[in-house]
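For reference, the structure is listed below as structure tokens.
With one protein chain held back, the other chains of the complex are shown just where they sit.
Should a chain be cited, it is by its letter among A and B, assigned in written order, with residues numbered from 1 in that chain.
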Amino acid sequence: MLIELAVGLKVPDNVEITALRTLRALSINVASLKRWEYYSFEIDENMEEQLRETLLSVDVIVNANKNYALWIDNEQADMDKNHPRYMGRLPSFLVLVEEQDPADEHLLRIISERLLIGGVKHVERGTLWRISTPEKEGEGIVRQALEQLLFNRHYQKYKILGKIRGGGE
Amino acid sequence: MNGKIKGVGVKLPDEELVPIKEMDEKELAEFLRGKSISLSKEEARLVCKKIGRNPTLTELHIFNIQWSEHTSYKSSRKWLRILPTESPNVILGPGEDSGIFRIGKFNGKSYGLVVSHESHNHPSQVVPYEGAATGVGGIIRDIVCMGAEVIATADPLRFGNPDGEMKGSVRYVANAVIDGIAGYGNPLGIPNLGGDVYFSDSFNDNCLVNVVALGIVAEDEIIHSRVPEGGEGFEVILVGKATDNSGFGGASFASLILDDTKRESDKGAVQVPDPFLKNVILRATYRVFEEVRKANIPVGFKDLGAGGIMCASSEMASSAGYGMDIDIGKVHVSMEMPPFITACSETQERFLWVVPRSFSQTLLRIYNEDFALSTIAEGARASVIGRVIKEKRYVLRQGGKVYCNVPVDEVTSGITYEREFIPKIKEEERIINRKDEEREEEQNNWQAQCEFEEPDDYNEIFLKVLALPHIASKERIYKHYDTEVKGLAVIRPGEADAGVMAVFNNSKTGIALSVDSNPFYSRESPYWGAVLSVTEAVRNVAATGAVPSAFTDCLNYGNPEKPEQMGQFVDGVRGLSDAARSIYYPPLKDKKQPIPFVSGNVSFYNESSSGSAIEPSPIVACIGVINDYSKALTTGFKKRGSRIILLGRRKPEFRASAYFHARGLKGGVLPLPNMSSVRNEVYAMIELADNKIPLASHDISDGGMITALAEMCFLACIPVGAEIDITGLKMRTDCALFSETQGFIIEVAEENYNAAISTLKKNKVEYFDIGRTTGEQAISIKNGDKRMTLALADGSDAWRNGVVKALK
Partner (left out) sequence: MGNKRIAVIYFPGMNCENETAHAIRAVGMSADIIRWNMLDEVAGHDGYVLPGGWSYEDRVRAGVVAARDPVVSIIKEEAEEGKPILGICNGAQILVESGMIPGISSNVQAALAPNINPFIRGYYCTWVHLRISSVSNAFTSLYKKGEVVRMPIAHGEGRFTTTEEGLVDYLEEKGMISMKYTDKNGHTLSSFPFNPNGALNNIAAVSNEEGNVMAMMPHPERAFYMRQVPCSHKEGLSPAPGRRIFESMKKSLEKD
């Protein structure tokens, strides 16, 4: 089965700040931007519970002193402002930007060979963006942001994972 | 205390006073703990005494930081005074943020090399990338604030056992630290000139991340970190990142032992590096330097580190006999904070200027408009935050209220302790108390030290030694660093015993840098480990032909409140001092001028909550100067058929050696140096290089002579091996090959052999002709009627992969 993790920074995220500033300078009307490191793990289904715990303690993925980590499919986490699927005031789009081959063999080796954690068969890595836009033409703005800044089609690809409607806080 | 007021005088602050004097012991202890103040009850009461009343909470926090070990050096100050710090070529010794020594005249001006050496151990253990990065950031600021351009860094690193119980976290920390150093130094464009790494269990949860930085400044353009003469009324301007609460309490954080159950998720503990902002601030600052120099403006400039605005501003005032009046409300911040946090926070990428009011506008314009700092980082800018006052008071105010008003000298004078210590070295054993000849006598009786069995398989042991991460090639580390930026690298990491760089494009002068300290030696004897750190650093510099000219040190030890660990520190300082005083600065050897320590740092409390301290680690950097870098020597053999000459007598010295480690043996003796031999060999190497006699050179240290020979083969540009005859050494083969007695090996072309020998004789260096280079990929060894061959192909693999494996 596949489990997906979003890892964010507790301290200000300079990449996020510069990206937003640049989009504004390009007159791309993005209201706000949030960024996470994205990891997906193809795991042994019957090890789900313990892996969800163990993987959060892997230093290379999450350093609790500077990172927070959220399982993306965690329903209750919708109430957390830091969660990718949090409903804000404006609509937002959740976009995953990855390299064309997103497999992270290096991390898989660290997990299985260095740390001897079993049950993980495949790891992929990417950047998750939550882009919030004005009510109208949101998707167009998101695609503009991607094409002009957030991804380079010659070595990356992107997937709009979903739209989260606005109306929240 | 409420007498006649002049200016701010001794007026009471507006903030409420904490009734320390009225609290009983229990109340006081609870209060201090509740406020996260790590001052002891005695220290808190001493604050009252020093300022003549109860303090405000702000003032108490200030003393908390100023009297922490990290800031006040309370346990170490007394001992650091024994280090030799003076020499005719020293322009500025320890005391300001960096030391400076003269390196010569260029384009008609006299120039100084600025040196600084710091640690960032605890933060790197907690958040390795950011800790290491901000460590590099901090030391670069130390160089720049002297008015210098930063030109190089070196990184001595110590990590835990990559194959032990904590291998997961050790490997994580090691990789992230290396990434952090690269992630800061590379964007800033400061080339890496060298470093070293050791892995050992004692560093499992206390890594050591030390950084050395070098800068260059014209002697008449040095800017001091204090209010200049006539500075009353000058404006205090804060430049850089918007202040937040990051790393708050960093100084006292470092003074608390790392408790592994309390890995807090408090983001205040993370210092956020911003090398991008720093890059722009540096360029803006160099512009300001130009303006200052053009118009000859008296200024003071200091970088902010532990203790933030408070520490820097109070020191700038106190060291010049002035006071400071700071309006915390004028500090550009990124969040609302109580005044004491704004004043003491350790937000990175900040500097403090003290300038005449007439210059303020220019300075603000350069940072805020020309280089547009606020477009580089949110809220970054230069802001006027206060002024220099004549009264020697330190005043902090915000919104019309005064939160601190104490004598400025009390803020900066710190406190000193006479810590109890149990040294290991006996007084009569110290170098300065013994004659070299006496020790030689004793060492001659150490033949008995070869009482263990010869190895069955020499090749196996050879490969094991070469694969040890502190001996193996460090390419895996230094190729992650930009060694070429600035275009001044002459000998880069991995090519010789010390890195060498040019200083100016139109001058042949070169600077050499080496960092050393073997923790295994220090574990056996903190005194001798320190001595050997000095001799090793000097040898590494001399191996390139450069003249060793100055030292810096970073003293990393355990808990100074524990007499045994304090004893290790005292032994270490004595070792550094004794060794430095016994090695003379070559141009002034007739006057027996010691090579001075121009800068240094102390890091205590490198001890985990389980009470185990790290191996004593007095890390020494030696900086050398070579008149003509085209004569600098590298390690790799250059030709086949050259002569190989060994400098220095070999003795069977294996204690804590790589050889014993590889064989699981214990005991033996450390390679104690004969200081007059050290001097003579160093003089000889300098003379040989200057006369272009050797083709290659290498010093002998960890792993012994055979490791040095192997490395000379691995680093050769052509396929090369060696054929040696060690019969003349009169030692068992393994003892001769692996003993860690320090020395040198040089490669000399046949036609220069006589010149080499006569230079060695002239300098009274004992030498052995041990053989020749060959075209075989092997080292063949003859000892009496015994012969053996060590194949180099496998050796090269083991050597090239040792560190790669440790970091996987």
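Everything that follows uses one rule, which is that a contact is a pair of C-beta atoms (placed from the backbone, for glycine too) under 8 Å apart; a residue touches a chain by one contact, two chains touch by 3 or more.
Because the structure is a prediction, the values reported are computed rather than measured.
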Of B:K78, B:K330, B:R439 or B:K479, the residue in touch with the unshown chain: B:K479
Residue of A:K81, A:H106 or A:K159 touching the missing chain in the full complex: A:H106
Residue of B:L193, B:I389, B:V490 or B:M731 in touch with the missing chain, whole complex considered: B:V490
Chain A residues that touch the omitted chain in the full complex: 14-15, 18-19, 22, 25-26, 99-100, 106, 148-150, 152-156
For chain B, residues in touch with the removed chain: 179, 182, 186-189, 274-276, 279-280, 283, 370-372, 375-376, 476, 479-492, 495, 502, 505, 508, 629-632, 634, 636, 717, 804
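As a working rule, only the chains that are shown with their structure count from here on.
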Chain A-chain B separation of Cα centroids, rounded to whole Å: 39
Residue ranges of chain A in contact with chain B within the complex: 10-12, 14, 17, 21, 59-60, 63-66, 68, 109, 113-115
Residues of chain B defined as touching chain A within the complex: 126-128, 130, 167-169, 171-173, 175-176, 246, 263-267, 269-270, 272, 274, 276, 334, 375, 377-378, 808
